[in-house]
Each structure stands twice: as C-alpha cells, then as structure tokens.
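So that we are looking at the same thing, I have put the structure below in structure tokens.
Every protein chain but one is kept in place in this view of the complex.
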C-alpha cells in the first residue's frame, strides 16, 4: 500500500487519567511507526490519542483525523488536523471502522463495543488493551464464526502498536 | 404514542432451525400484540421473523418492514411489506435501531452485537433470548455506566414479547 | 413486483396553501392508486401529502411513511404511520430516494433539488409539477448524459399520479 495506514484509537469521551495516558501513548507511537491516527474527534480517549499523535517526533500536519458525530467541525478537539463532521450521529462509528485498517480500543462502553463489532464485520485488525471498560473483555475471542483471527490483546501501548504494525505487514504480504 | 410501536427482531442471516422457529414466533406475537416488525430484510432470523409477522391472525399489509444494507429492494425477503434499501451496508444497523422502540435478539454475531450496542447508545429496550450466538451473553448486564436498566433476558418468545410490551407501557406512562 | 410501490412526495417544510393543496391531492390519489406515500416526515408539503394519504377512501394503516432527518420519531407529523428517524440530517434525502420507486416534486428548494438529483442518479421516475420553487424548472430535461428518459412534467396532481402509475407499469413489463 502506498498510502500510509490509518489506525483508529477508540474509547470513551469521558476517560480516566490512566486511559488517557494509554491513548496518548498510542497516538504518539502510531505516528512514530508511520501511521495516521483516526478517532471520533471528541474528548477523553479521542482527544488524548490525538494529542499524543501531535507530539510524535516525526509528526506532520495531516496525521490526525477526526470523524465527528455532529455536523460542525468546530466541535473537534484542538489536536485534530482533519475534521470530518459526518452529521450522522453514532452511525459515524461505521465510518471510523471503514476508514481504519486497524482499531485499538482503550476501555469504552457501548459506542466502543459497536465499533469493535463493526470492525469484526469489516475484517479489520482489532486490538484491545486492559483498561476499565467493556472492550478489554473481548481480547482473544471471536465474535462469530466468520473466518477471522481472534481479537488481539495487548498489555501495553507499545505492544498494541507493534501488534498492529506486524498484522498490517502480514496482511499485505499475505 | 398514537403510532403503533415498531419492534426489531435481530439475528443472523444464516440461522439454525431453532433460531428460525423462535424468530417466527416473535414476529407473529409482536403483530398480535399490536406492534410492527422490523428486521434487516434479508434471510435467516430476519426472514423467519417477517414470515411470522405475516402469519399473525390480525396481520395487515404494512406490518413488516425491512431496512436493507444494499440499494435494491428486490433483495428483501418475500415477507417484507415495506423495503427500505439503505445502500449503506452495515451502517443500516444504526437505522434499524433508531427506527425501533425495542429490539429482540435471537443469537447472532458481530452484526447483532453492533445493533445491541447501538440500541444501548440510543436507549432502546433490549431483550435477548437464549440461542446459539453472541447476544445471549448480554442478558442481565449493562454495557457501560449510562443510566439504563440492564439488558433484559427472556426464556421464550412469548415472554420476550411480554417484556417488550410491558417496558413500552412503562416508558410511556413514566 | 408483489410489494406495493412506494412513491415519494417531496417539497418544502414551509409551503404555500397552493403547494399544500397539490401535495394533499397527490397523497390521496397515490393511495387510491395502490401506492404507499413516502415523505421526509415533517411539515409543509410533507405533512400535506401525508394528510392526503390518510384521507384516501381505501387508506389503511401503514400507507404513510416518513424518513426524518433527526433521530426522534416524535417529530414526525401526525399523519405518518411509520416513522424512520434516520438521525442523518439531510443525508436522509438519499434514503427517501432509494426507498421510492418514483418521486413527485411540488416546488421546493435546495433539499428538493438534491432529491431530484439523487433520484436521477438512482434511475427513479421523477415527475415535477408547476409550483413556486425550483423543481418546476426541471420538467422535460435531463440532468446529464446518463441514458434516462427526461424528467416528467405534469400539470395537475391527477396527471402526475397517472404518469407515475403508467411509468411504473412500463418499467415492470419492460
């Protein structure tokens, strides 16, 4: 693929400091590994991942994308370079999943769960991290009998990003 | 509410005979209790629920709605009275949830899970039945800390429909 | 087609008495000719067409469908039997066009124009009536070089409905 891969970091708009720290590190490492970072463009985990991406040593303008539920780009957090105000409410979760080659979940609730489910439907790479919230429950399991590798589980931001990079490589050479 | 409630029956396009029997009974009972039946318009659980709705003693034309992923109404199963070909792929799951006052899940996989998650986001009544598939795991639990009653669990089609009718009544008098 | 055809009546939420009278007659005649009536579910032309459909001599529950921009069915006008709250803003115009076998425009502005354009993309039958607003300008013309009959022009509600019925028949025998 000539285009840089886009990786989504998903999780709650209301996040704990631990979740935010994890998301920020994910954002930074993803950009440092050559990926763009995609989120839902709002606060909490989304903002932390966007902020982290901005702080990557090799960061360039255009690395941080937010696909928003509302129709006003002004609601994107300040670290988003490219705001896509979908105006579709939580149907924007589907757009996030379709746009991402991989999704990494940090905690989260029903919205994050919907994204994991859609990512499974769309055959995206899925990695979950141990964090307060529902997504962690799904590490290592399959959602149905579609021929997919199970949802991946990482214990740190670094290993999550490495898993994504490795899986992307395997898919493109596969 | 003057409009008849719309209740979605969700589950796999490839379904077991037991799942289909359950879905068919759900469809029939929902119409007999005054509801319209909504599905994703395709086969398996969707078709069985639609067929059941058609077989209700008081059935009238317009009781069975299908919101399809593709953009061609011709792909709706033969029991759908009103086909909405969304052309949005699995983003149509969001439309199903928004249109329904309640969703009843019969087994299913990632698609069904996405619908349960979106239904939780949208504060819809959710009932799951014991059937092969992922949805049954969610009976009695919450997906996050939104102030919601837990996902309801029923042991038969009849009790699922009764739970829905009761919950709809409670919401409207509440 | 075994399913009854769905015909959309499109036009402004703020409509003149003449536009409303026309839309109401369209709604009534469409149901009397065996069609379901679809609108955007709100006021003005949408409400008038829905009211007309309800007043058809052979009207039955389920004949009037509204696909709303917002995510709350409570905003549908009182004559809508089946409310689809898309939550997608004016992207719901696309859903209206995809769901309808034909669209009839009564005046209207940019929203109506978008629906005519999408209906042309989707190869739907399009009829415009002489009424204040933009749609009337498009009678008899093509929007691009796609192999389509030109947009049809009718001088009365009755002839618009007859054109639709005739065109639907020609398509299905063609």
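Think of it as A, B and C in the order they're written, each chain with its own count starting at 1.
The definition used in the following text is that contacts are C-beta pairs under 8 Å (C-beta built on N, C-alpha and C of every residue); 3 or more make two chains touch, one makes a residue touch a chain.
All of these numbers come straight from a predicted model, not from anything done at the bench.
**Student:** Of the residues listed, A:13, A:82 or A:163, which one is in contact with the missing chain?
**Tutor:** A:82
**Student:** One chain is left out of this view; which of A:24, A:63 or A:115 touches it in the full complex?
**Tutor:** Candidates A:24, A:63 or A:115; residue touching the omitted chain: A:63.
**Student:** List the chain A residues touching the unshown chain?
**Tutor:** 2-4, 6, 36, 60-63, 65, 67, 71, 73, 76, 78, 80-87, 94-95, 98-99, 122
**Student:** For chain C, which residues touch the unseen chain?
**Tutor:** Interface residues of chain C facing the absent chain: 12, 88-91, 93-95, 108-111, 113-114, 117-118, 120-122, 133-134, 143-146.
**Student:** Which chain B residues touch the hidden chain?
**Tutor:** Chain B touches the missing chain through residues 71, 87-91.
Just so we're on the same page, only the chains that are shown with their structure count from here on.
**Student:** Averaged over CA atoms, how far is the centre of chain A from the centre of chain B? Could you give it in whole Å?
**Tutor:** Chain A and chain B have C-alpha centres separated by 29 Å.
**Student:** Can you compute the centre-to-centre distance for chain A and chain C, using the mean CA position of each chain? Integer Å is fine.
**Tutor:** The separation of the two C-alpha centroids amounts to 41 Å.
**Student:** Could you pull out the residues of chain C that touch at least 2 other chains?
**Tutor:** Residues 71, 87.
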